[in-house]
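Notes follow once the structure below has been shown.
Heads up, one of the protein chains got dropped from this complex, but the rest are sitting where they should.
Chain lettering (A, B and C) follows the sequence in which the chains are written, and residue indices restart at 1 in each chain.
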Amino acid sequence: MRRLRLAIAGLTACSGCQLSLLNCEDELPELFEKFEFHFFPMACSPALLTGQYDAALVEGCLSMPHENELLQELRRRSVYLIALGTCAICGGVAALRNGEERELLRQQVYGQHLVAGETFDPMPLQNVVQVDAAVSGCPPEKQELLRMLAGLVRGVLPVNIDYPVCTECRMKENLCLLMERNALCLGPVILGGCGARCPSLAVPCEGCRGALAEANLAEALEIYAQKGFDRQIVLERLRRFSPEWQQ
Amino acid sequence: MKRVSKIDIMTRVEGHGSIELIRDGGRVVDAHLNIFESPRLFEALLVGRSFVEIADIACRICSICSTVHKVSALQAVESAVGVTISRQTGLLRELAVQGGQIESHALHIFCLALPDYLNINGIQQLAKLEPKILQMGLKIKKVGNLIQEIVGGRAIHPFNLLVGGIGKVPEAGQLQILEDCLAAVCQDVTASISFVFGLDDVLPLLAMLPYCVVSGGPPLFGDRLTTSAATTIFASSVVAWLNESVELYSNAKVSHFRETTPYFVGPLARLAKSIPSEYASHFADTSIRSSLKARIIELQQAVERAQFLIKQLLDNGLEKEMPVMAVPAQGEGISLMEAPRGVLLHSYRFNDRGVCCAANIITPTAINQGAINMSLKELVAAMDGADYNQIRTAAEILVRCYDPCISCAVH
Amino acid sequence: MAPQFMVSHNLEALLERLRQYAEVHGPVRGDDGVVRFSALTPGILPDLSAIRTLLPPKKYLLHPQEIILSYTEKDGYQAPSEGARPLILFGLHSCDLAGINYLDQIFLGDDPDPLYAARRSAQTLIGVSCIPDEFCSCHLARSPLKPLSDLFFHHVEGGFAVTSSSPRGEELLEDVKDILEEREVNIPEDARRFFGQVASMRVRPELDAALPEWQELADCCLGCGACSLCCPTCYCFDVLEFSGLDGRSAERVRRWDNCLFKSHAQVAGGMSFRKDRAERFRYRYCHKYRGFGPLQGIPSCVGCGRCRVVCPAGLDLRPLAERLEAACRE
Partner (left out) sequence: MNSTIPVPAVVSKIRQVTADTSLLTLRTNLDHPVASSFLPGQFLQLSLPGAGEIPLSYCGSPSSEGDIELCIRHVGHVTTPLKAIVPGEAVGVRGPYGRGFPMPTYTGQDLLLIAGGLGMAPLRSLLLALLKQRKFLGRLTLLYGAREIESLLFLDELLKLQRDGVMQLQVAADHPGHGLNALPGCRIALLPALLDGLDIDPGQTCAALCGPPVVYPLLVSGLQLLGVADNRIHLSMERRMKCGVGRCGHCAVGTRLCCVDGPVFSYAELAGLEGALV
């Protein structure tokens, strides 16, 4: 079987998605056999884009012009472009205060100094390129990453998840933190697939996998309100990872 | 005529930076680091958020250092709002931090830096050339991750560490698994030490810079800085002492010490304080080129410390606990810690509703920028006359010795 | 055989005996207060006062997620080789027993599902009587499903009256004779009497799809699927296939699916046969109360009340069900 040629790139992010890949300690040797990690600046030198790629896996959101150039280049050269992680899919934590004047935020950190070149409001990849598939999570689940890679070998892209965190939480027979502990668990409106990681340890879901496409936000807000959560606080929580929650 | 050649993207480091080499004709005359990572403006993002949210958001600064960011932010928040954690929680946090230390060091040594010493270009070639070494390294790395997973709930961005406590206390059985795994890698760590000590230096000897480390607590924890000149700076004055300002060549703030030479932080600094006698003979010099050795020794220390902590936790008997209820309160808190790459500071101020009104985060790679630039200059001088590509490669290796974490630096 | 009596304090002895045959599972209340079916190892007693567990015992027959086939180039698709371990389920209420009976009708039969069949035949079911609470609806609508068990424990003064209803039950009873005593006990009526009866919920003529209630309920539905995940008779499953990294092996996974999810009725190209939440919500109702295909006309709600208890939005189908039922009696 032909070795697939991959490009793995990070834009504005914490490198967690790439690290998740490097955290597949058991599978790495096999991955190195099956794939050519041709462009992977975090782990391989030099960082040179040449030729075509079977897939480009891109971490992070877009917030600088040169990132856009890199992204376009990756798109041009790749059969599949895959968004890795919540930042790449929704904007992620960096987009937390999108909608506010970025220059004011910048000044809060840097004062009047004009560093940090030209930056703009962090945005998801799909704003500027066609994204063929996505693996959500902050960080993504190892298993999902590996399945995505294995699928590529077979020519298959991952199947979209369309259920919330609650679904897997129930499958695990956890105590429902929202109902029984009155906790601000975002499970009902957040994309599942993590195996309800946090609620399984009695920690409310913070929404790291982004919004569920058909979430019933109106009803969820109603329930949170009944539990005594201020609407503003809930919305702020929701926007921790995906700024497009608006209401 | 002077010309700037840029190493486009530094590779095998976390984040986005480059090295600019200044050429005069054929000669490289100067070099410096250029950090162009896009700022996510965490210090601004955090303002306006509730104290319970701070650490969850702040840990996203960097994946490799997410556990230490989380713990550091929690400590700062707790000291601001006046929460005291249980001894058990303290031990668990310390364990998680040691897990992060193991993972980070193993990642750097076996996945990122080793290729420099074997004259190959990265982990994929390493897998081919030295599969045994890589697998040994990955095995060690995995234990670090397992610790973070069991204590923190996840290897990256641990969510089980909360203000006032922990979501779910690990079970004794899980800690025993960790104990076994740690025991199982001890030999690999020893073997790795010999392997690393057997590697030839690839850089010229550079001058030893002054350094500072956190002290006054258990390993990696503390409440003050101690410098190589034995000065002590208490947490409350650290920000002033580091004296950060904005420079044009970097999106990360740069520390300007009152002294003319910059200080450096990190494993070598921590170790230089007291090199274990059994290894002293291997340190012909403690300049930055020896950092790989320092890191592998620290790796061993982290494994030992983790074993010690687990033993303590098991001996004490694990108790179910709920996080201490924290009430929003006005206050200010600073936390000083040693991240894998060196001194890390988180400091926050909250209003009476527990809403953050000021955040300041100072990271090791930001502090190290001055030292890196200093070393680069020195390297260029030491290699004067050498071929451009040689200098370029050496410059990259040199910067890698500091194991820069650029996401942290810029945040 | 005349009913046998077991004094309450012999429960532990009984479980000890049962454990000699097989692993025994029953309702256990966790530290977090959640009651789950889980192992009754020595020292762990079942919580027989609990009305319902969070997940029904279907989790033992259809795992929430399980490999049903694995593929290798050499052997093609193969069923997993795991043999089903013998398992005794202790403390099943009538509704859960009826639920298992319903699943049997789908997964056993002429061409049984191999995993299900193997597990099912390795199971011994021991029922315990219960008193319906305000969420239960077994006593409100008759169910045609039979609450079959091997043994059944009726709560009576001071202990349990024990009856057997299968050869396996007889055998067990014989083997634990020494901790039972033959005693004249008056066996009170129990929830089983609501089951195995001609359904009062007849196949409805057309449900009024235009009822505004459908939209009202759907507006409050979070689509989290808790109701059907926790339902003892909801069995929809999805099938996923995952390739191995080598590209030459694969695993086929079956996972609980849910008719409240968009993908449940979606076909290639994005077309969905149940486009919005209201349609999906109604679909669940139709399936529960009317049945599909060969089981058309057999209402599958056994009235355990789980769907109401676990719904974060507190949705309750009963009022609507009652209204529709009344309408159809007219």
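Note that in this section a residue touches a chain if its C-beta (ideal position, glycine included) is under 8 Å from a C-beta of that chain, and two chains touch if they have at least 3 such contacts.
Everything quoted here is computed from the prediction, not taken from an experiment.
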Checklist entry - For the unseen chain, which displayed partners does it touch in the full complex? => result A, C
Next on the checklist: From the list A:L157, A:M179, A:L221 or A:L235, pick the residue that touches the absent chain.
Outcome noted: A:L157
Next on the checklist: Out of C:G91, C:G244 or C:G303, which residue would touch the omitted chain in the full complex?
Outcome noted: C:G244
Checklist entry - Which of these, C:V198, C:V267 or C:A326, touches the one chain of the complex that we don't see? => result C:V267
Checklist outcome for this item: For chain A, residues touching the missing partner are 150-151, 153-157, 159
Checklist outcome for this item: Touch rule applied to chain C and the missing chain gives residues 68-69, 71, 73, 76-79, 106-107, 111, 113-114, 203, 206-207, 209, 235-244, 247, 249-250, 252, 257, 259, 263-269, 271, 273-274, 279, 283, 286-287, 290-294, 296
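By our rule, only the chains that are shown with their structure count from here on.
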Item to check | Centre-of-Cα separation between chain C and chain A, whole angstrom | outcome: 37
Checklist outcome for this item: Chain-centre distance (mean CA atoms) for chain B and chain C, in whole Å, is 52
Checklist entry - For chain A, which residues are shared contacts with two or more other chains? => result 202
Checklist entry - What positions in chain C touch 2 or more of the other chains? => result none
Next on the checklist: Under the definition above, what is the set of chain B residues touching chain A in their complex?
Outcome noted: 8-16, 36-41, 43-45, 47, 49-50, 53, 56-57, 60-64, 66, 103, 107, 111-112, 115, 121-125, 127-128, 131, 134-135, 138-139, 141-142, 145, 153-157, 159-160, 162, 167-168, 246-248, 250-251, 253, 396, 407
Next on the checklist: If we count contacts the way the header does, which residues on chain A are in touch with chain C in the complex?
Outcome noted: 1, 27, 30-31, 34, 146-147, 149-151, 153-154, 156, 159-160, 162-164, 166-167, 170-176, 178-180, 187-189, 202, 213-216, 218-220, 222-223
Item to check | Complex contact set, residues of chain C against chain A | outcome: 30, 32-34, 36, 54-55, 59, 64-65, 219-226, 229-230, 240, 242-248, 250, 256, 258, 261-263, 277, 310, 312-313
